[in-house]
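A single protein chain has been omitted; all remaining protein chains appear in their positions.
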Amino acid sequence: MKRLAPLAIGAALVSAAAWADTAPGDVAFTDGAVEQSLTGKPGDAANGRVVLGDRGQGNCVACHQVSEMADVPWHGEIGPPLDGVGDRWSEAELRGIVSNAKMMFDGTMMPSFYKVDGFIRPGDAYTGNAAEVVTPILSAEQVEDVVAYLMTLKE
Amino acid sequence: MLKKAIVLAGAAALTGLASTAVLAGPDDDELVIDGETFVTELPGFEGSPLDPIYSGWRFRDDATQALEMDDFENPAFVFVEQAAESWETVEGTEGKSCASCHGAVEESMKGVRASMPSYNEAAGELWSLENYVNFCRTERMGADALKWDGDELNAMTALIALQSRGMPMAPVIDGPAAEWFERGKEIYYTRYGQLELSCANCHEDHTGDMIRADHLSQGQINGFPTYRFKNTKLNSAHGRFKGCIRDTRAETFAPGSPEFRALELYVAWRGQGLSIESPSVRN
Amino acid sequence: MSNVKPRVKVPKSAAAGEVITIKTLISHPMESGQRKDSKTGEVIPRKIINTFTATFEGEPVFKAKIEPAVAANPYIEFSMKVPGPGTLRFEWLDDDGTIYDLEKSIAAA
Partner (left out) sequence: MEWTRRDFGALCAGAVATAALVGRPGFAFAADDNGTQAAIDAFTGGAPVAEGGVDIGAPEIAENGNTVPIEVGAENAAAIMILASGNPNPGVVTFEFTPLSGARSASTRIRLAKTQDVIAVARLEDGSFAMARRPVKVTIGGCGG
């Protein structure tokens, strides 16, 4: 079923012309997983790799080690290594974890990368000032790119 | 031949490897300054959230550690010397210097840092060392208050804190300070900002782990004010709190705010018994 | 901080022929000329200590020609073979032309 979905969505895109990204508040979690692509199109794994390593974007390596990203310096050890996550988790599960890991792991330290509410004293990025409008840390497209890259991490 | 700790012979093969430096926990080095050994590790006390308790010095690398072990090489001391001049300098409308009332800083300020922050009966609130300095300036000297976490105030608190160096951290948390302590504890465990991170997430749950290239300490404040390589100047504990909270993508509290004074008391308590290292050196 | 202040650590006395370590540090921001003002976005002009010299009784001992890549509050450590008792003179030359100086006497051991 899952395998058919992109085809169906592709067809929908052609006819509807503009697919609106799923808004952060509308993401549908099922047991922590998110079945539906946030953008309705496949992510770009190469860009996802950039998002993982860039301090100004996902900065995922701040907490996770990724052997495949040995060219990016300084990987942290706060969260589990990401080697093989493409085997251990489904795409839907990874999408859910990246979007809001607390739906899968209650109380986890991992930030929610596609969420805009429920924060205490949210700031305007790293300025230390209050946020006027909270935008998600990653865009829907960036989340999909990260998920696409994570799916390439097979043992 | 070169002589420093930084040139210890080692393996040459390391140079190609880029990522993941793994060091689970503090090192075993001993902090000795001027022949005096400092307590950088001790067992948790009753009710302590940490066991053992470690000074942040133990989480720094040898090159950084070395700068704190020699008062000449420690850049904080140029600022301490500047503050020592300020201590003697008459300022304000009353024709007074710090020394006019307090005499020699070495005598009058000995031990003061150990119990900071402390509840001030007259003011009816918890005061950090900075509050006491500025109170003297505005109420006794007729001078302007110094800016919180600014260079001049940090230099002065460093000079005062130095007179307690080597003494154990011993904040008072009961009596009227109790409600401040509770407020500080609440702040410590609150997950602020868009990253939803509390102090405890990093400094209690992941002490010793690497977060990107940074080796997480317990976040103790026994070394503050501290000279940081990052900004090459003295930093107050409140300035450091602000930086950490900003990095959670949160709206920070202000240095000197009641929230940060409460947090300072709570964090001071978490490190009670550690030797005061002020002014320390950190990355 | 505008308050530029040099510090030097030299043994108070030494025997002729003895090699002593000399540590120096001056509080100075070492503005590199590459930083931008966070508010105006304009480049902050370069202002560094560009030269450090040490002389003993007028004889040169050691010199450092310094670029902006030396860290703020520049620290320099070197050594001297003591010819005998006398006075060391240290000079730091700022880009703005100011010379900061300090003298230290070494007594015979």
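So that you can tell them apart, the chains are marked A, B and C in the order they are listed, and the count of residues begins at 1 in each.
What we mean here is this: a residue touches a chain if its C-beta (ideal position, glycine included) is under 8 Å from a C-beta of that chain, and two chains touch if they have at least 3 such contacts.
Because the structure is a prediction, the values reported are computed rather than measured.
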Contact set of the excluded chain (shown chains only): A, B, C
Hidden-chain contact residue, picked from the options C:Ile76, C:Leu93 or C:Ile106: C:Ile76
Touch list for chain B against the chain that is not drawn: 1-12, 14-15, 21-23, 27, 60-64, 66-67, 210-216, 228-232, 246-249, 283
Touching residues on chain C - with respect to the absent chain: 19-21, 32, 34, 56, 59-72, 74-81, 83
Residue numbers in chain A that touch the chain omitted from display: 55-56, 59, 62, 73-74, 76, 125-126
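We adopt the following convention: only the chains that are shown with their structure count from here on.
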Distance between chain centroids, defined by C-alpha means - chain B, chain C (Å): 29
Intercentroid distance (Cα basis), chain B paired with chain A, Å: 37
Junction residues of chain C - those touching two or more other chains: none
Residues of chain C that touch chain B when the two form their complex: 1, 3, 5, 7, 9, 23, 25-27, 29, 71-73, 75
List of chain B residues in touch with chain A within their complex: 18-22, 190-197, 201-202, 205-206, 209-213, 242, 245-252
Sites on chain B touched by chain C in the complex: 72-73, 75, 77-79, 81-82, 151-152, 229, 232-233
